[in-house]
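I have placed the structure first, in the form of structure tokens, so that the comments after it can refer back to it.
With one protein chain held back, the other chains of the complex are shown just where they sit.
For clarity, chains are labelled A and B in written order, and residue numbers in each chain start from 1.
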Amino acid sequence: MRKMVALMLCLMLMVACVPSLAESTTFRTLYGSEVSTLNYLITSTTWDMTTGANTVDTLIEYDTAGNIVPALAESWEVSEDELTWTFHLRDGQKWYDYAGNEVADVTAQDFVDALKYVLTAEYDSSVEYMVDAANIVNGDAYFNGDVTDFAEVGVKAEDALTLVFTLAQPTPYFLSCLTYGCFLPAYGPLLEELGADFATSNEKMYFNGAYLMSEYEPQGRHVYVKNPNYWDAEHVYIERIEQRYNSESATTAPLLAQRGEVDSAGLSTDILDEWKATNPDIITRSRMHTDYSYFYAFNFDPQYDAEYGPENWLIAVNNENFRHSIMSALNRDYIMRAEEPDDPASIMQNAVTPATFTSVDGTDFTKLAAFDEIEDNYFNEEKALEYKAKAMEELTAAGATFPVKMLVTYRSDDTDWENQTILLEQQMEGLLGADYVDIIPYAGPSDSFLSKTRRAGMYSFMRCNYGADYEDPQTWTDPFAERIDRESGLHTGNTYNKMDKMLDADFAETKALMTDYYAKVAEAKAISDSTASRYQAFAEAEALLINHAIVVPFRVSVRDYQVTKLNVFEAAYAPCGVCALRYKGQKVYDDFFTAEAYAEAEKAWLEATGN
Amino acid sequence: MARLMHAKIAEAEAHASQALTQDLEESVLFSVAPFDERAAESTGESNYSYWRSTLRAFRHNRLAMILLCLMLLIVLFTFIQPLLPNQYDPNLVTNGSNGLPLKNKQPSSEHLMGTNSIGQDLWARLWAGTRNSLFIGISVALIEALVGIVMGVLWGYVRQLDFLFTEIYNVLDNIPTTIILILVSFILKPGMGTIIFALSVTGWIGMARFVRNQVLIIRDRDYNVASRCLGAGTWRVITRNLLPYLVSVIMLRMALSIPGAIGSEVFITYIGLGLPASIPSLGNLINEGRKLMMSPNLRYQLIYPTIILSVVTVSFYIVGNAFSDAADPKNHM
Partner (left out) sequence: MAKYLAKRLLRSVLTLMVILSIVFVLVRQMPIDGYFPNFEKLSEEQIQNGLHQMGMDRPLIAQLLSFFGDLLHGNLGISRIYRTNVPVTEILGPKIPVSVRLGVFSLLLSMIVGLPMGTMMARHKNGLFDHIGTGFIVLIEAVPAAVYYLFIQIYGTDLLHVSMLYDASRPETMILPVVSMALGNIAYYAMWLRRYMVDESNKDYVMLARIKGCGENRIMFRHIFRNAFVPMAQYLPTSFLNTVIGSIYIESLYSIPGMGGLLVDVIKRQDNAMIQAIVLLYASVGVIGLLLGDLLMVFLDPRISFSKKGGDR
């Protein structure tokens, strides 16, 4: 009987393969951890930012294909020297409170006041660094107290609707910075009145975006209602968004979705097989995100206990053949199965900069000439064994002992990562032999994880990730940037792989490589007149790291499996900033989006974006 | 699980509070007897053997005997299992014919209890997990007993320490256990040692207080006073009079703190501070299984570890109770 029903359902779903829109346009979800603040001017976490993203409008925004389009700013122009950006705001925009009462006009001054708030050290904003990244004149100086008059900072309201930014140097990616929290407007008099209390609840903030946050009950619910007076209200289809808190949401949400109590639920990898067996038609995925890149890094400054042989590791890691043997032996497709069981190729990356992140003259950054031979570095059993033979010879001469102990660190509460490490150990030891490398999975604590593992040098080889701050390849050099101690002039090591420490160390080969790399990055940063040559230079620097097996690019964010009544391709597509968090443009369908409809929507979207 | 206390403990506690509050005059308890030479020479020796009587009494409880055998079998099997032919390594990922991990495979002759979500053999993991969990439980019980008894005896015997210990107890008893558990896990890396340490740090104080109360009561009990009057030395009073009474309840407490520690391990895993998956334990097996509760076809991954945990808990509880009944000299008549 049950099979019959299932069959009928399948048939019905196939007939109704083009989903119809739901009558009620309420979208209900669960969330597993509460936001720590609604204050979009100080937070840097994605989930905290969701409120600001949906309720406060940005100067510019991204459309579904990832193009920058006007939003609160109707138009803008940049001066000849690329240092002055002038934005003309849309007329007649208002601030509303949580109950929908009109409070005041939205003016250019609101952006100035908001930026002043971000740059006020007392408020301890975690996105202040973005003001610096955008090269706003005197931004950092005001924050550090070197400049005390805010009028000297490069942001001005020329009149109610004209906003001018002044930059310290030409910044090709400036527009993409403007969708960050620190460049969102806020009603000045309210900031003045509340100070640190600003946005501690939905009653202590005003909204001018697509939604108003009508209810905020911490560890209870968030409710958003559509702002009918929003300038683009006709493209806001979901009338009401209800988010319920449930700290066990990973377990409960799928069942609640089946029972029709929520409209969207993520499916974790452990229950995926069951869902594939019972409801294969309604499993869809989140869209590709290129905002995060994951890569395996070799640690050049091991700080772990002597029992794991940090000195031996340091010798080994400075041998290029050793690094190549590891890189070639790593079967990325196999170990990625722990988090992406079906299609690892769809998220796998051969460069640190994710594919489709940015392009120049129609060529994707990762397809530039510098990356031509990049694939030769990856999984190849024969090559791995060749490298191993060479490395063994060279390392024995250099005084290393075998097997080389390799600490592979993961976060203890991340099951998928843990499983990936188990697969990695088994696969690589199987290929290279336990007499060559002894892989030791190391469970890092779930709290203060990074500071106790990656930053503390508690790993030999570890999966690291970095998120883009702006739409320019320069952002992907930041994790590897040189860090120098002001007094001693020595390198303290970046917090990722500490490779810059090798500039002061005795390993000639690595030292030369690092000198070369940092020179290339400096050169690339200096180019601002030609995007093509700027990108070319960054590509060469990045390819250098990969071809010499300093980092092993891995993947972008995993595309979550889910059941949802949304068409994920109707959402804004942005490589960075808050736009990707918006519900604007999305519609709630009356049934879960089917796999078939998803495939078609994906195809259409890929065509639209030209990928 | 701490509430799985035996009535005897409560009874003893009640006696303790009563005895401690009664300050009876010596003259009320004793009156001068006329001197009798023969009685004074008699030392009250008998052929009574405490442990033999205990065993005999225990053997009378059939259910407890069965459960004890079951428990011993489980413990034994956790050691034998890896030596059997055709066993998998608990951390080995089995690859299917396509070279990819064999995930979520239903129980079969190949994998007696199926495989988990990354393709590890659950049968092997279950027994490795039981072994690890029992190890944690027994270690915690031993540490608690050792530290608790030493501290408790000091607390009870050394009168100057009483005030200090009582204040320490008042404070420690009121700090939520989770704070200590989490702080310990902050300092140390997740692992067996950390868990055992964290659980023992909070557990010994209960045992110490209990032993202290017992020492206080028993020390001044009539039969001890009598023994001393009849010429028994301190050593003999402790081994023949004090310990037998204490042993029964201490053993019971230990027997109960084993499943208690295993239960706490499940809780610690739940709040995300448990052992890494490379060290299987009943806690992380159950926690992994819990996530699959909503998927009927995968529920087998939850059921087996739960059954083992329940059997272990019930066995320790009933065997512990039966043993403490048997170890009570009052029941040796």
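By definition in this document, a residue touches a chain if its C-beta (ideal position, glycine included) is under 8 Å from a C-beta of that chain, and two chains touch if they have at least 3 such contacts.
Computed from a prediction, not measured in an experiment: that's the story for all the values here.
Summary of contacts with the chain left out: across A:R240, A:R455 or A:K511, the touching residue is A:R455.
Taking the complete complex into account, A:P218 is the one of A:P218, A:P280 or A:G433 that touches the chain left out. Residue-wise, the contact with the chain that is not shown comes from A:S247, picked out of A:S247, A:T278 or A:Q303. Within the entire complex, the positions of subunit B that touch the omitted partner chain are 1, 3-4, 7, 10-11, 14, 17, 20-21, 167, 170-171, 173-176, 178-179, 182-183, 186-187, 263, 266-267, 270-272, 286-287, 290, 293-294, 302, 306, 309-311, 313-314, 317. Interface residues of subunit A with the unshown chain, by the touch rule above, are 30, 34, 36-37, 39, 42-45, 121-122, 124, 126, 129, 144, 196-197, 200-201, 217-220, 244-248, 251-252, 255-256, 259, 261, 446-448, 450-452, 455, 495.
In the analysis below, only the chains that are shown with their structure count from here on.
Interface of subunit A with subunit B (complex): residues 250-252, 254-255, 268-271, 273-275, 277-278, 334, 337-338, 341, 412-413, 415, 418-419, 422-423, 426, 441, 443-448.
Of all the residues in subunit B, the ones that touch subunit A in their complex are 91-93, 99-101, 103-104, 116-118, 120, 185-186, 189-191, 272-273, 276-278, 288, 290-298.
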